[in-house]
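All protein chains of the complex are present and in place, except for one that has been dropped.
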């Protein structure tokens, strides 16, 4: 039997806590060696519930004092680059939640750090690539089933039922293109195998004027032509009436694929006075619970087998660059070119 | 141009009125020559709205006095046999609503009359055979697409939204097997190309005890093995929560077909706090409007081309025999054999 | 009984022939008085099949010699303005297929003619407004069910199975925004109750390079912000793998509506080795047969009741203006303003 990998979960918000739980119980060959959060209660709760890992409130102190093999970063995006750098310099493998960073300078800083440590595994949390439905779609596309891709359409809309959380988080958000659409941007690049040339964006505050204060809308959209001629349409928002609405479509010359057109919570249809309906997922963990686990399994496999994951730091740099261009197009109007 | 066929609409309830309107306006080569109903107001309204055809309150008087080529009977089932006989004897073609009759004696009377007039067209109103979805299913089955048929499942359930009408009609109903399931019985015979051997039935009054007074339930079911080994399951009722629920499934060794699993009112999906839903048809005319027209088009074509329709009087006799056996099984318990 | 309206069907291609047949047989109070086409065989066939109306190969000759109340124009778009003018000057009511015209000058010519004849009914063939599903959606929206509209998404894609026809027609096409997306442009204006401010478009030839010769693509897309803040995304094409794909979505702050996400040919699901599927409509008449009839019923009702239809010539002018702006954006790149 192999020595278990000692991994720290850094950041213990809802998603960070899930990663910590997966590391503690559901990923083979792993030991949740430490948890780290600036919120003391989160540290205490996690230690109690997750088998008593070491607890820290300061990232640097954890690196200095706790023997670790890897870190899983679910911290605010503005901290990513520095923490990636520090962890790699400390000899650790790094899994980092998306987005890589919210400025190009920070992205470059992270990319440079990763380039300097080619023998450390670096992986970014574009978990959709590890969701069974997207894996299936990717296989179909790679096998030529859809022919030449024409249009990618990606919707990422948080449920109206979660609007209170979204409003609280608004001041810390980098805007919807970076927060929400960045997943679709990654999917589009992955599925279209090409890069966008330029972007036109629009949107606004349709129900919650508060987002305007931060240069954001509650719903935004963008259209981008890609180098290979394919088109991509992105819609991101905070007010999906029915649930956590992650819908993706890719239309090709031979076939089209549609993923999650109905974000059904389960396999039950209800037939009543309102008609025939399915109730819907209300939270990203309901939809992507398996994907969040699968990506950590892959991260661990990469460490064990000394290989790099499919998702590289360059994917993170590109996604942020594109999301920033879309944000600029949304704020300033007009068409914004996307250059490497 | 051909001389228009002079057709009388007999019975002007909701379905009779629809037949009359189709004859008046929507079937080529036809003239609505007369309307007949024991309800004076119905006669007056139809004359006014449908181009002033002759109006009668007595069937025999109409036959005696009005020059006609054919009659369309939408009268109480207990009158069918006598009216079929009288109309055929008067030299007319006859279209008769289902069921043919509610007793075997009356069925035989009708069948004998039809047999005596081989040059008159006789057609029974099993309109589902003229609905585009059932036509498609029949073609698939006849082409061998489903392989050998294993199970026919037929649901015919009136919507809860129409329960008031059902309760009013209850004293005149011949029971749900004859009133509702008779359509499914015809479909099963048509699609399975075989006859049932015996029947076991059950059911009861789940919401409306009133139906028990008439030896009926508000929801009933029956299971029948067929001569060719196939099985048929029938469910008929009055309380479908979501709408007019005519669902049919035929499972074969190579494929299965499911018809109208969601009785959608239109092509709209509503995404709201309740989930993702489609609203449903609430009335048989919403579902089968086209089929009701198509069957009259076929009736007229048979007259013009001097051929008999696919649906014969024998289909009506068989459907009533089977429905009566199911009714007996429901009332008496145990298994009831079905013999020619 | 009223004197039947004498209506001429002008243009006898597939849709023109359908209008002629509806006028001949399926619209009450109407007489198909004449048919007119530059193709002699079409005139002869229509006369024979549709009850021997008068036949013409020249529009002006028909106006001069045939007593008429109205014309239904299904002619090439470049002829619309002149024919509208001539027919109105001849005292006739006019129903004209979309688009109103393919240049703004021609649109103005038509609008001026219509303005000069306020007592003649003028109606444009945006038949989707008369499709039961769109009628339902409009009612929901007008009743406030979706809250404030955020995003309109309209797909209008001809089936790959009809590509041969599309290639033949390509030299005469005004491009996909005017040919296909014009219906979605009308829907967006109708459902959003606002006008677009500007347009960004992209697309190309993904499977059939031939369309490039005509400054067109085989698939194109456009994104438009509207005056009221709502967004509209349009996708039009010629290569839908599964069928005639007219899908519309309107997302609001309270609910979203999705129309025809699966363009099912009928109510049958097929369960076989490939999974569970529905087969799809392959032709616009399969999808919109009822709407084509309903719009003519409305046209006739407007004439009878001396009122104007909801769809005015201004709707035709606006739709062409917007489609032309989208075409320019597609051809030239960048953002194109849309001004009255």
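Letters A, B and C mark the chains in the order given here, with residues in each chain numbered from 1 onward.
Just so we're on the same page, contacts are C-beta pairs under 8 Å (C-beta built on N, C-alpha and C of every residue); 3 or more make two chains touch, one makes a residue touch a chain.
Just so we're clear, the structure is a prediction, and the values are computed from it rather than from any experiment.
> Using the touch definition from the top, which of B:135, B:231 or B:285 touches the missing chain?
B:231
> If I consider the whole complex, including the chain that's not displayed, which of A:79, A:271 or A:301 touches that chain?
Touches the omitted chain: A:271.
> Thinking of the whole complex, not just what is shown, which of B:66, B:261, B:301 or B:314 touches the missing chain?
Of the candidates B:66, B:261, B:301 or B:314, B:261 is in touch with the missing chain.
> Check each of A:47, A:148 or A:258 against the chain that is not shown and name the one that touches it.
Checking each option in A:47, A:148 or A:258, the one touching the absent chain turns out to be A:258.
> Considering the entire assembly, which residues of chain B contact the chain that has been omitted?
147-148, 150-151, 160, 200, 202-204, 206-207, 219, 221-223, 225, 229, 231, 233, 235, 237, 239-242, 251-256, 261, 333-335
> Which chain A residues would touch the chain omitted from the figure, given the whole complex?
1, 25-26, 28, 51-52, 132-133, 136-137, 140, 145, 254-261, 265-273
> Residues of chain C in contact with the chain that isn't shown?
160-161, 240-243, 262-265, 270-280
Assume only the chains that are shown with their structure count from here on.
> Report the chain ID whose CA centroid sits closest to the centroid of the full protein CA set.
Central chain: C.
> I'd like the Å distance between the centres of chain A and chain B, where a centre is the mean of that chain's Cα atoms.
One centre to the other, that is 57 Å.
> With centres defined as the mean C-alpha position, give me the chain A-chain C separation in Å.
Taking the mean C-alpha position of each chain, the two centres sit 42 Å apart.
> Report the inter-centroid distance (CA atoms only) between chain B and chain C in whole Å.
Here chain B and chain C have centroids separated by 38 Å.
> Two or more other chains touching the same residue: where does that happen in chain C?
Touching at least two other chains: 251, 254-256, 261.
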